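Below: one structure in structure tokens.
With one protein chain removed, the remaining protein chains of the complex are shown where they sit.
Going by the order they are written in, the chains are A, B and C; count residues from 1 in each one.
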Amino acid sequence: MSLPQMTTTRRNLLKFAGGGAAGALLTPAPWRLITDTALWSENWPGIPRPARGEIRARFTHCTLCPAGCAVRARCVNGQPVSLAGVKPHPISHGALCPWGIAGHHLPYHPARVRQGPVKEALAAVSRAISQRGAGERIAVLDLRPGRTVSWTYRRAMAAIDDGIYLAPRQPAYSIDLTEAQTVVSFGAPLSDGWGTPGNVFAARANFRLVQIEPVETRTAALADVWLPIRPGTETAMAAALAGETTIAEAARVTGVKEEAIGAVKEAIASGPAVVLAEDPASPLMNWNARLHALGRTVVARREAPIPEAWKKAAPVNEMAAAPDRAIRLLLIDESLPGGYVPWQDIQPKLAADAVVVVFSSSSEGYARHAQYVLPAPVYPEAAEDIGPAIDTVAAVFRIAAPLIAAVVPVVNPGGLVARIAGLPQTDPLRERADAIHKTGRGMLLSYADGKSTPMKEVTADDFWKTLNQGGCWMDSTGKKAAPHGLGRSVTSPTPHDDLPLMVVAAEVRRGGLESPLMSKLERESNLRMTANRVVISPADARSNGIESGGRCVLETACGRLSVVATVDAGVPAGVVEVAGGPRMADLCGASQRARVVRA
Amino acid sequence: MVFVDKEFITRGLRRSSTGRFLLWILPWVALLGFGLYCAGLCLVKGLNQTNMDNRFVFGLWIFLDLTVIALGAGAFFTGFLLYILKVEELRSVINSAVVIGLVCYSGAMAALAVDVGQPLRSWFTFWYPNVHSMLTEVTFCISCYLTVLLIEYLPIVLRNRKLHEVPSFLVFEYELHKVTYVLAGVGTFLSFFHQGSLGGLYGVLRGRPFAFREGLAVWPSTFFLFILSAAAVGPSFILLTTWLVEKLSRKRLVRPDVFRRLASISGLLLAVYVLAKAVDTLIWINRTSPGTGFQAWQYYSWKPFGTWILIAEIVVFGLLPALVMLTPRLRAHTGWLVTAAAMACCGVALNRFVMTVQTLALPTLSFDSFLSYFPSWQEIGTFLAVVAYGVLVYSFSFRYFNLFPEERELRLEAAAQEEAEPALAGRY
Amino acid sequence: MTAQNRVARYGMSIDIDKCNGCGACMMACAVENNIPPAPEAANDRRGVTWIRVYKVDNHLAYPERRTAFVPVLCQQCGHDTPCVHVCPQQAVDVDPQTGIVGQMPERCLGCRYCMVACPYHARYFNWWDPKWPAGMEKTLNPDVAPRMRGVVEKCNFCHGRWHAAQQKAAAAGQREIDAADYVPACVEACPTGALRFGDLADSSTEVAQDAARPESFRLLEKIGTEPKIHYRSRRDWVREIASAPRPEGKDGLRG
Partner (left out) sequence: MIGGKIAFASGMLLALAGGWLAFPRILYQTRPQPVNFSHKVHAEKAGAKCEDCHSFRDDGTYAGIPTLDKCSGCHAAAMGTTAEEKNFIDQYVTPSREPQWLSYARQPENVYFSHIAHVKLGHVKCEQCHGNEGGTGALRPYQQDPISGYSRDIWGRPVSRIALRTEGGMKMDDCVNCHRRQGLEYSCLGCHK
């Protein structure tokens, strides 16, 4: 065909297209499509739509630590969407810690233990019980003693012969901060996780806080006086403050200026004072006797009454009390994080073919060592109660009523152990509530209306109802009694010359799951240390050729951990700051010495 | 029908064989391909592909945009000189200038489209404009000016040998010619504005005392400094590119006096700019910055941004090239010219770098830290895509369109000597 | 709700001497405002924390080193608010009734110019698509719309709570909200009582009185943006953080 024709047809085609384009612009179509694509970007795939519905407040108690703060949950169609404290609460004063505030995320944590070999575990348990040899023991390790379920364990261990109930040492006393004018704290993290946050902050205005510890923790930063002592010289400082040695001597050993020590000594003498220690069982606590704090600031720990039938319970033992290589079956209740017992303290107690079962929601703690990990309910799924915190004077009874049903198939540790021991399947919480009600003592505080009524005017059923719908029983603070034991002598860690650094936990870290949102405090800001970080002084960094942000290895007598180092002139030479937690506990063990080397 | 490459090449111009041309563009096409992949990643997976962060929210791309737009200013300014001020010599580079302008501006727009987090919403700026925002001013002016450039580019395309055969195109091109002056005028107006607003972009940042400047009326001093600097380096960049093309194609494209003219214009404006910039800097050091509680010396105590950067910007890459281009004796040597032009371009690039990167690196809160940033490979890839795109568009334009009207007669003149020695075949 | 409403100037007062840096405010904020947990690749420069507690020190070495915790959120600038006039498409505005600086993620095109303009680094960009662990999206707050990738967001004094208060007032046939009904999540969550919230325009409120205290200060006051967050501390070195940075002896934030 000839060129001109071809071009004309092609040109007409172009013209047609041009006309089409021009016409299209005169219709709503193109404009609407442009708008729609922009609208599509408002809810393109992956953006969730929050559920709508009726919004109601529900109440419970936080079980993430022994403080057991009262919680008001904002629920949409029953599902908690945010947590807050309960303002009128006499102990927690409406305060929650960052962990507590995001507690309702735990059931959905991606790292949660979602299933476990329940059948196999039960088989192994019964095998271990039936086939155990002479002198071999059945043991329960309860990381959160003082709960009602703890009594179930003790009863179970009493019912089984050779049963033994183990728990991390609990202080036999509680502290009444309102009575103190000066608080001398040897590393007790008063403003970062010690006792009940709300209670501490409420009392804080009325006492002078003297913080004595090697590094500037959150507590030291807010203390009236911070004595930055050389690590491991607490006893020397205490001796000087108690007048046993000269101030000059203490200054030499601890590295703190004489006048600073003198000033603190005067402050202590000037009025009622109390001494607190990071380890509640530290011998430093015994000094309180000489400060006349016993029965006043340091009082006997009180627990809520229990049914008569429960009195026949196994005694509370520490790990050390268990005979070596004797435990054939060890059931560990790690459902609520508590005082972690380092694994190297447990291992020697286990028999050769011991069976270790752990009830936990996290694979971080003992799950790393046990044969059987059974998924336990997490807050706020479990119906629990919380033992008295170290700073509550009167006995209290409060229930963490479940806010949601367990989102994964879980086993109830208490129920399981009771079944193993052949205890009657009852509801211990209800039994105890009734026992408390029978005494007729104390008051019942209901959170919904903030009213508190004397127990005498409450029926057993109303009591139980209120406890579950947000309420708390508080015993009348009768006459305060002096506690029995305080501290006990501890073997001071043997110094390793090859491990020059002292490990100091700058962060309070309990084991167990944390809300995924903790990334806000750990990775998205520099507020809290992540478990894989250490902080060392420029001097130590130089001597080991480590620069800030560099990868390195934390070595201890028990092992190694790959970490990222931060170099900070605020850290004293000879100290390595770490974030606490089970891993760190296992790594450091009793001797808190370590070495940081380049990876 | 088969595509006959030669049919499209302007009569009387020598261009390299199709094979050699393909060989030349191949690497650039490859680069473009890689760059487009990078850009695609950023669009599909989001800007987490870059190394920008909440403090370094602007990075390589904004620096690129500011720089290429400054360098592309040659287009409007040459047009302005030629059509409004009637500087006739420049007719021989105006086409090339238009292409460069087009390349720079369209490239910048493309980069911006990747740089924003929600490209699908870009049109909001036109639909819900915030008239107080310098960025609105920039967006409007740049997009308008880009259209102007496209219209200015059309006649160059239509004058192509093959397309010329279409009568209606002929008519259209003729019509376009009549409005050239209008376009030049509009283009100049728009360009002055957006070059200014680009400067204003940073000058208005009350919250960034390092960039904040007082000003005249609604515009901070940077508004005018950017216009000046852009106008100054525009001609330099034209000079530089023309020289480069001559070298690459081994052809003479313009008469030497065009170079000199460009240089003298560039030098003059650069000198004025340097003066203005110096005055502005003094006012800023002594009044503006202290007024916001920031002592100017602080900014330069954060390594590596010492005072050297200030000296480099104003003296080394500003005053020096200006003097070179203004001294007739030095101007006589192309070598000096090109070096000076190159330095001038670097100077402006450095200025844009300081305005973007240094501004963001410096902390404003006393407890915040000085930050550094290095672009990710995805960012660099996208950056290179823009460069490759520019080279390709220019290469095609140079091959098929008549970018240098004087080229033909220069060649005929050269032909005289070619009697003696055999002709050098052009690379293109 | 309507014109005859009293015009408020909501602001906050922060007692740095009380803040123990626990981070409860940051958590409460993230929970309240549907801010997703950070993906693995995120760090302190790419996270989203509408309120961020900085660890600030006196630049001295041990044992003279002293640390303070400074919560920084959108300072709700009251005078030529830097972010408002830079936004090219009116995604940022100041509510004349409350003085709250609002950011509209659905209008935002993600150019991040406002983040450059903000001297307090209180604005955050969504570098990633929002992602919650499976099931956790059940815990989202219906009063706040989740944002999408590629847009800027920031503190708006928990505006969802302001809406709720409005709604409650309307149910009671009132136009005025009850001050007790409107408290941002961070303030409600602060266990030490370091944060207080209220109407600065009303001199009887706690915040207004806090703002008037001699030890009270605002960040970068000299820039002249009239922020509505009033800090205070009895420690001299802490009050110095309000002024411009002093490079010498400056080491990076601990992390």
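Just so we're on the same page, contacts are C-beta pairs under 8 Å (C-beta built on N, C-alpha and C of every residue); 3 or more make two chains touch, one makes a residue touch a chain.
Only a predicted model underlies this, so the values are computations on that prediction, with no experimental measurement involved.
**Q** Would you mind listing the shown chains in contact with the chain that isn't displayed?
**A** The omitted chain makes contact with A, C across the full complex.
**Q** Of the listed residues C:G47, C:P88, C:P130 or C:G160, which contacts the missing chain in the full complex?
**A** Of all options in C:G47, C:P88, C:P130 or C:G160, contact with the hidden chain holds for C:G160.
**Q** For the chain that's not shown, point to the residue among C:G23, C:P63, C:P105 or C:G150 touching it.
**A** C:P105
**Q** Touching the left-out chain: which of C:A61, C:V94, C:A179 or C:A201?
**A** Considering all chains, including the one not shown, the answer is C:V94.
**Q** In the full complex, which bits of subunit A touch the chain not displayed? Write them out.
**A** Touching the chain left out of view, subunit A contributes residues 8, 11-13, 15-24, 26-30, 32-33, 35-37, 39-40, 42-43, 49-50, 52, 54-55.
**Q** What does the interface between subunit C and the hidden chain look like in terms of residue numbers?
**A** 1-3, 91, 93-97, 100, 102, 104-107, 143-146, 156, 159-160, 162-164, 166-168, 170-173, 175
We take it that only the chains that are shown with their structure count from here on.
**Q** Compare the CA centroid of subunit C with every other chain's and tell me the farthest one.
**A** So the farthest one, by centre of C-alpha atoms, is B.
**Q** For which chain is the distance between its Cα centroid and the global protein Cα centroid smallest?
**A** The chain sitting closest to the overall C-alpha centre is C.
**Q** Measuring from the mean C-alpha position of subunit A to the mean C-alpha position of subunit B, what distance in angstrom results?
**A** Distance between chain centres: 60 Å.
**Q** Could you please state the distance in Å, as a whole number, between where the Cα atoms of subunit A are centred and where those of subunit C are centred?
**A** Those two chain centres are 28 Å apart.
**Q** Distance-wise, how many Å sit between the C-alpha centres of subunit B and subunit C, to the nearest whole number?
**A** Roughly 41 Å, centre to centre.
**Q** Specify, in ascending order, the residues of subunit B that touch 2 or more different other chains.
**A** Residues 118, 121, 124.
**Q** So which bits of subunit C are touching at least two other chains?
**A** Answer for subunit C, listing residues that touch two or more other chains: 43, 46-47, 54, 129, 148, 252-253.
**Q** In their complex, what parts of subunit C are in touch with subunit B?
**A** Result: residues 39, 41, 43, 45-47, 54, 56, 70, 72, 80, 82, 85-90, 107-113, 115-121, 123-129, 148-152, 219-225, 240-248, 250, 252-253 of subunit C touch subunit B.
**Q** Which part of subunit B faces subunit A closely enough to touch in the complex?
**A** 118, 120-121, 123-124, 166
**Q** Which positions of subunit A touch subunit B when the two form their complex?
**A** 7, 34, 37-38, 40-41
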